[in-house]
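Right, chain A next:
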Amino acid sequence: MLDTVVIPLLKILILLNGVLIAVTYMVLLERKVIAWVQVRLGPMRVGPYGILQPIADAVKLMVKEDITPTRADKWVFTAAPIIVIVPALIVFAVIPFGDQVDLFGRTVSLYVTDINVGLLYIVSVASIGVYGIILGGWASNSKYPLLASLRASAQLISYEVAVTMTLVSLIVVAGSLSMVQIVRAQQDAHVWFVFLQPVAFVLYFIGGLAETNRAPFDLPEAEQELTGGFHTEYSGMRFALFFLAEYANMIVVSAVATTLFWGGWLRPFPSIQVAPLAWLGLVPGWIWFLAKTFVFLYVFLWVRATLPRYRYDQLMRLGWKVLIPLAIANLIVTGFVKVLL
Partner candidate 1 sequence: MADEKKDPELPTPPEAAADKPPSASPAEPLKGEVSRTDSPGAGVSAAAPAKPRTEPPAPKPDNPAAARPAAPPPKVPPRVAPKPGAEAAAKPEHKPAVASAPAGPPDPPPPADIAAPVFIMRLHDALPGAVTQLSYWVGDWTIIVPAGRLLDVGRFLRDDPATSFDFCSDVTASDWPPRPQRFDVVYCLYSTRLRHRVRLKVRAGEGDPVPSVTSIWPAANWLEREVWDLFGVHIVNHPDRRRILMPEEWQGHPQRKDYPLEGPGELLMESPLDWLRIRTAQDTRDIE
Partner candidate 2 sequence: MFDTDELVINMGPQHPSTHGVLRVVLKLDGERVVDSDVVIGYLHRGIEKLSENRDWTQIILLTDRMDYVAAATNNLGYCETVEKLMSLEVPRRARYIRTILAELQRIASHCLWLGTHAMDIGAMTVFLYAFRERELILDLFEEYCGARLTYNSMRIGGLPLDISPGWDKKVREFCTIMDEKVDDYEQLLTNNRIWLERTRQVGVISGPEAVAIGLSGPALRGSGVARDLRKDEPYAAYDEFEFDIPLGGAGDTYDRYLVRLEEFRQSVRIVRQALDGLPSGPIIGKVPRLIKPPAGETYHAIEAPKGEIGYFIVSDGKSTNPYRFRVRPPSFCNLQALPRLIKGHLVADVVALIGSLDIVLGEVDR
C-alpha cells in the first residue's frame, strides 16, 4: 500500500508543485536574464529584486476576467488550454531527477516511474500538446490565431520527424528506451552520450527550440506578425495555462537533453576516481541534474535575446532540407558503427 499508492502520490504531489513553481520562476528568470542581456534591470518592484513577481503574476492572471469570444467554439476553446498543459506536466513522470536515495530508512527513487518505453512515452505525449495549440487557434474563430495554428501544425510535423529520428540514433547507442537505463548506460560507458552523439545533440536541441515554439522558431506566437499568435483571444487563467505549458515544455526539453546526452544525475567524469575530483561526488545527483537542466534553460533564454526570428518558409526549409537529412545520416552512421564494433 505504502509503496504502490502513498509514495507515488506523494512524489506526484511534490513533482507537480515543484514543476509549477519552477515554471513560474522560469518566467521571472527569463525576464531577468533578457533584461540583463539588454542592459536593463527587469522586474524590481515586487519583493527584493522582484523575486515575488511570479506570485503577483499568478494572482493577476487568476483574477482576470475570462473572456470567451462570442463566435468561438466554446467547448474546444475551453478544452484547448487543458490539452496543452496536461501533456506538458505528465511528461515529468518519467524524468529521472536522480538515482535512488535513502530517506527515512526507505530506498526512494527520485522519479515517479520508470517505464521501459520512457523515451517513446515522452515523444508521444509531448506531441499531443500541439493539438491544443491547433484547436485553440481554430476555435478562437479569428484570423490571426488561425494562421498561427496552421504555422504550429506545420512546424510540429517538420520538427517532430527530425527530433524523433535523432533520438533513434541515441537509442541505438544506449540500447534502451527507459530513461533510467539510458543514464545507467552512460555510467557504464564511462562517458556522456553527447560525446558519442554530438550531431544528435545539436539536432535535438535545435528541434527542441522549434518544438517548444521558442525563438528563433517562435512563429506560432510571433507577436510582431500575428499580434499574439494562437493565444490572441485567450485571457486570464486560460492564457496562463498556455503560458505555463510553454515554459514547462522548455523544462522538459532541457531535462530530456540532460538525461539523454549529458549524463542525467551523473557527476562530471563519472568514472574517474581521483582525489582532486572527489568533491564532485559529494554533491547529490539531483543537484547535478538540476544544474545541467538550468544551463540549457539559460541557453534557451540567451538564444531568444540574441537571434532574430526565422520566416515560415525558411523554417520549413531548415527542418526538411537540413535537420531531417542530417538526422537520417546520423542514424545510418550510428547503425554501421554499432554493428561494426
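Keep this in mind: a contact is a pair of C-beta atoms (placed from the backbone, for glycine too) under 8 Å apart; a residue touches a chain by one contact, two chains touch by 3 or more; residues count from 1.
How were these picked? Simply put, all candidates are chains of the complex that A comes from, given by their letters.
Small disclaimer: the values here were computed from a predicted structure and weren't measured.
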Given options 1 or 2, the chain of this complex that touches chain A: 2
Of chain A, residues touching candidate 2 in the complex: 34, 37-40, 143-144, 147, 151, 215-216, 218-219, 222-227, 304-314
